[in-house]
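All remarks here apply to the structure that follows.
The complex appears here minus one protein chain, its other protein chains still in place.
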Amino acid sequence: MATASAGKVRHPKGRAIIPTEQSGLTWLTAFLDSSVGAKVVVALGGIGLALFAIFHMLGNLKIFQGPDALNTYAFFLKHDLGALLWLARGGLLGIFLLHVVLALRLKWRTAAARPVGYAYPGHVQARVAARTMALTGIVVGLFILFHLAHFTFGWVHQAEQDGRLISYLDLRDAHGRHDVYTMVLAGFRTTWIAALYLLAQVALFVHLIHGIPSAFQTFGLQSRRTMEIIRGLGWLTAGVILLGNVLIVTAVWLGWVGTS
Amino acid sequence: MILDAKVPSGPLAEKWTRFKREQRLISPANKAKYTVIVVGTGLAGASAAASLAELGYKVLVFCFHDTPRRAHSIAAQGGINAAKNYRNDGDSIFRLFYDTIKGGDFRSREANVYRLAEVSGNIIDQCVAQGVPFAREYGGLLETRSFGGAQLQRTFYCRGQTGQQLLLGAYQALCRQISYGTVKMFPRCEMLDLVVIDGRARGIITRHLVTGKIEAFAADAVVLATGGYSNVFYLSTNAIGCNVSATYRAYKRGAFFANPCFTQIHPTCIPVSGEHQSKLTLMSESLRNDGRVWVPKRREDVAKHPNDIPEADRDYFLERKYPSYGNLAPRDIASRAAKEVCDEGRGVGPSGRGVYLDLADAIRRQGIDRIREKYGNLFDMYERITGENAYTQPMRIYPAPHYTMGGLWVNYELMSNLPGLFVIGEANFSDHGANRLGASALMQGLADGYFILPYTLTHWLAGVKPGLPPLDHPEFRRCAGEAQQRLKRLLAIGGQKTAVEFHRQLGHILWDYVGMSRSRDGLLRAIDQIRTLRQQFWENVRVPGSDTDLNMALERANRVADFLEFAELMALDALRREESCGCHFRVEYQTPDGEAKRDDERFCHVAAWEYAGPDKEPIRHEEPLVFETVKLTERSYK
Partner (left out) sequence: MKVTLHIWRQKSPADQGRFVTYSLDQVSPDMSFLEMLDMLNEQLIQQGEEPVAFEHDCREGICGSCAMMINGLAHGPERGTTTCQLHMRSFPDGAEIYVEPWRARAFPILKDLVCDRSALDRIIQAGGYVSVGTGGAPDANCLPVPKTAQDKAMDAAQCIGCGACVAACPNASAMLFLAAKVSHLAHLPQGQPERHERVRKMLAQHDREGFGHCTNIGECEAACPKEISVEHIAQLNRDYIAASLLSLVR
């Protein structure tokens, strides 16, 4: 709004103009640049990653069926899927990057939106999960990198077999397949690794109990009537993932699995 | 001097049509050559500014708030009248006109009021088109309710926030024009003076409230929509910022001030709780639809808890005195009746200045949920302010200054006696006579802004050449210099008392002597006391800070200084109007049963005051009120 004396008063920023003639690219840029559009992509990505986490967890539960089941499942994923595997890996990586990059950009802008904070902090109904999304997100993100380094690339730790150290990737079972079962046992029997995994599961849980309902709100699917259901769904999903993953880690760690 | 109201000839119902048929026009291309200044962004100002800009004029809009959405129109709760007859209860333009004229105790201009009733329906149409969420029936059509002073249900409403929704509608229309660049908006700019060149209003002087910069703006016409002056009483239902300065400065530059003594005291406000109080809060009059007003019959019962006083010991005084209108008697009558019972010592509450407004019957009859739906926000507000729960015990209410029917004199075309100066909304005197009916202020503000001014202003502008006087014209420089001088003078006094203290003292004087009942002796005393107080103010006020930045104490002092002068004019007008009419109740002139007694022989006119110079008594002009259609009767609500 124009002011009589521009002197000390801030100049208006002027009107935001939406281009009427749009190419697909300008549309995409505008969409990703808008705070809601970017959020929608972050939410979509988040839902995708959460779904992956569920299937990942379910698959890993095969550990309770014994070495053969798990190793067969792993072999199936790695060899029978063929090109699909790389498609899935590429897709996951893409979703992950979009989710992280856009979320961090939003966070960056938000930090700029309040350069000076309040001296007396206060809040009414903001839950811890909601306020720590970026933090838990970063923890989970770093953990995923660690997880890849640990099990996919075998850089972090080595398994001990017959008194000598052997790379995770070189473990073989009776059928000559990659012995994922022994690898998991080797990993989670190490206290610091198990503790790290458990910690990360808690961070993921906290991230998801806000993230899942929040995604529904972002898609505009939340209303006063559905709010409780959606919140419940968030808790349920996050809880199931937490429970499954924690069960695997603790079971191995405490020796419930793999000691015959 | 006899003032010419320029009312078109012909039968009452055809005057406005005739005006529109015969008015001069300006071609769309030429409209852009005219600049119009609008001061104030309440219902009248915002609607006028938006409508004028839509027509193609260059419009400059000023308000002292940080945004044009905050003007006090926003606080109107109850509703807006319109003669739509959606209820099939016999409403018509004529009935709304007649109710308004009668409610105003026959002290308003017939033709203006008829025109108001005529355009009332268009206002509802316009606001609905803008997206104002009026209350609806389940069938999707508009709902209405009843209001004081009418036996029909013609009041449209948006919960308890009608004023807010209407103002936001007008604000959004204004925002649309701002985005088109047809309106230039100047928020945080207070008008300090009107610039008159060769007898014609040519611009204004403003102060930017953040930078303190004094600036001049020129225009082909100036529209004042600066609201009323109830704050002269210090405690009123008006916002803290409401003031008389714009209209009073215009008066000092030659515009006539009409009927300044017509000030409405609203019956249903929350009573004063202590000296610290800065304003009074209104409880919507719509509560009187379902509420019953009472006090104990016996004085010794006033201290008892209201729920302990049996039905037989309660005096439902409005129902007793005015059986046909009962609790819906017009505001002036209800207020005076409340004052009477309190004067008898039967008032309730800690100060003894309060009566009960009881919704217990309605809650029993309609259920608590229905009442909560209708008035929930009012009950919550009552509880926040008083700490009492009105669902379980009656509210306490007491009258408080609320609206001013008086204002700058305008003719039928809404132009003051100064050519080029138009005055709309509460700032003018026109449509409500000596008392305004509930839900009519919103109607008048929007009627003026949307549907009357765009026609009459065009008609007038068509008769003048477009073109602005240079801003370095000596008159602009003189006015700007005087405004600056005055601020410097206020800052230089360095006395002992704050402007607020003077304002509070002024309020006491006016409430005691120029309030709900007035007498010759009291008014003379008031004038005397106001003069003394004004003198003390200019010797002993303390205003800190400087005039080059945001200084709210300075703004306040500058406004109080105007109130101190204006109050005297108000008392003088009350003194010279030797009759009782509407809200103006002179104890010397009453019927045997204590009702207002008009003197149509001597006072069936508008008193318009002309400024004669400092310390000189202003000159009283009269505009005779000619009633061609209605017959003057004693106003009865019994």
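Letters are used for the chains, namely A and B, taken in the order the chains are written, and counting of residues starts over at 1 for each.
To be clear about the criterion, a residue touches a chain if its C-beta (ideal position, glycine included) is under 8 Å from a C-beta of that chain, and two chains touch if they have at least 3 such contacts.
These numbers come from a predicted model, not from an experiment.
Trainee: Which residue among B:Pro323, B:Pro544 or B:Pro624 touches the omitted chain?
Mentor: B:Pro544
Trainee: Using the definition of touch stated at the top, determine which of B:Glu137, B:Asp521 or B:Glu634 touches the missing chain.
Mentor: Going through B:Glu137, B:Asp521 or B:Glu634 one by one, B:Glu137 is the residue touching the chain not shown.
Trainee: Sort through B:Asp380, B:Glu617 or B:Glu634 and give me the one touching the missing partner chain.
Mentor: B:Asp380
Trainee: Of B:Asn122, B:Gln536, B:Gln590 or B:Thr629, which one is in contact with the hidden chain?
Mentor: Here the residue in touch with the unshown chain is B:Asn122.
Trainee: Based on the whole complex, identify which of A:Ala69, A:Ala130, A:Val156 or A:Leu169 touches the chain you can't see.
Mentor: A:Ala130
Trainee: If you put the missing chain back, which residues of chain A would it touch?
Mentor: So the residues of chain A touching the missing chain come out as 1, 8-10, 12-13, 15-18, 22, 24, 27, 30-31, 33-40, 106, 109-110, 112-127, 130-131, 133, 210, 213-214, 217-224, 227.
Trainee: Mind pulling the chain B residues that touch the left-out chain?
Mentor: Those residues of chain B that touch the unshown chain are 47, 50-51, 54, 65-72, 74-75, 84, 86, 122, 124-131, 133-142, 158-159, 161, 164-165, 168, 171-173, 175-176, 178-179, 187, 210, 237, 239-241, 273-274, 276-279, 281-282, 380-381, 384-385, 387, 450-451, 454, 496, 498, 500-501, 542-545, 549-553.
Basically, only the chains that are shown with their structure count from here on.
Trainee: Please tell me the distance, in whole Å, between the geometric centres of chain A and chain B computed from their C-alpha atoms.
Mentor: 61
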